[in-house]
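Below: one structure in structure tokens.
With one protein chain withheld, the remaining protein chains of the complex are depicted in position.
Here is chain A:
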């Protein structure tokens, strides 16, 4: 395979595939990331794997919604496979999804989601069955065999659009060589009728497989877009809480929920909500604090008069109409992100110059140092440093039209926000990739030690369960020295540190990606 270097985003995706699915899937995925749409027969030639292995790898990836296929343009009888980039990237966010679902709903929903994430695509009965099994193992409770509670949780998840139906075979699929898949809009979130009875029976019998069931044709998967919306909402609510106070965050959370219910998720602006609707919702919500109920209008007013455009007032009907314009609010968030990056990398004086140029649009060098009140030498140094790292851009305007004498030109500095955001996004992908590489390297370097430690731990657990006396256990555990144990502890803490760092880098990536997506929509 020619050694084209993958872009940073694709490198991250490769790393994720390798980590979660293994080398073979990783190789196939890397090839498809490099080459785009490819039919089946190209992949073994290029990667050197056997065709059976490639087929299995593709099947796994399709099952997990990472690869899609469609008929090639040149020849309708051949299917071309391509990677769904966003879904591969979202592999990184699975822990966040589980945490969010647990926070919003509870443990049973979390288990359902975890099973669905593990299976990739599954029918509702299968998911419920497996979750019930998992709960049974965890609780060691053989009496728990009532899956109707899980059924209710499943319905809740579908209602709030966290899971979505997969497209099924189209009607004319048998005629074509390459089948097409489609799903109707209104059926995307409707759960078909399930028969809980057989499931309960199988659970009582401690079966491990579900077997035939009525709704095996209706397959579900995780709805990544909905989770993205939820992650964005978390950022927005935090911004509101920082800007005003925690009660304002509460109010904003409610308003976001109302907007989501009444607007189209793909549009850059939400539909308008009237004041009375918001008031009713606040009154009806049981969790509202008394402070919010008392000063509700004031909180709303402080939020929409704030300069961060968290709420925009557009009209007066019904006591006031309020919308959220995603592009303005994410522009503000992206600007805050870039400000933070400039501050940490270059210092507060450079931040002042950066913000000044961004707010005033076009500035000359002298104006910048006068308004920012920074000594001339330092101002020049920081300006050129920012220019070198592409945070500032230059525009030259020529003054005068003489043909003979050299023409004096104005040199103006400005901030081209989409360009700077794209640069920062690429740097974030690179940082994320580096963190992952470092984590993988640490784990593989010390693999032998970690394996030994893991084996020892499981051995101790089983022996303890069987009732072996403590001094024998102590003797066994001494087979690893204290230094080795502390090293293992250190490796684990480094691992956690790196995982946390990756999550934080993902936050920045979400904000910058959202800004670029919404600004290109308008």
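Methods note: a residue touches a chain if its C-beta (ideal position, glycine included) is under 8 Å from a C-beta of that chain, and two chains touch if they have at least 3 such contacts; residues count from 1.
Here, contacts and distances are computed from a predicted model.
J.: Out of "DNA-directed RNA polymerase III subunit RPC6", "Proteasome subunit beta", "HXXXD-type acyl-transferase family protein" or "serine C-palmitoyltransferase", what name does the UniProt record list for the absent chain?
T.: In UniProt, the chain that is not shown appears as "DNA-directed RNA polymerase III subunit RPC6".
J.: Per the definition of touch given earlier, which of A:136, A:213 or A:243 contacts the omitted chain?
T.: A:243
J.: With respect to the chain omitted from the figure, which of A:355, A:452 or A:517 is a touching residue?
T.: With A:355, A:452 or A:517 as choices, the missing chain is touched by A:355.
J.: Specify the residue from the set A:267, A:298 or A:409 that touches the hidden chain.
T.: In the complete complex, the chain left out is touched by residue A:298.
J.: Using the definition of touch stated at the top, determine which of A:87, A:125, A:223 or A:337 touches the missing chain.
T.: Of the listed residues, the one touching the omitted chain is A:337.
J.: Please identify, in ascending order, the residues of chain A that touch the omitted chain?
T.: Residues 235, 239, 242-245, 247-248, 291, 294-295, 298-299, 301-302, 307-308, 332-333, 336-341, 344-345, 348, 351-352, 355-356, 359, 371-376, 378, 424, 427-428, 430-431, 434-435, 437-438, 441, 494, 497-498, 501-509, 511 of chain A touch the chain absent from view.
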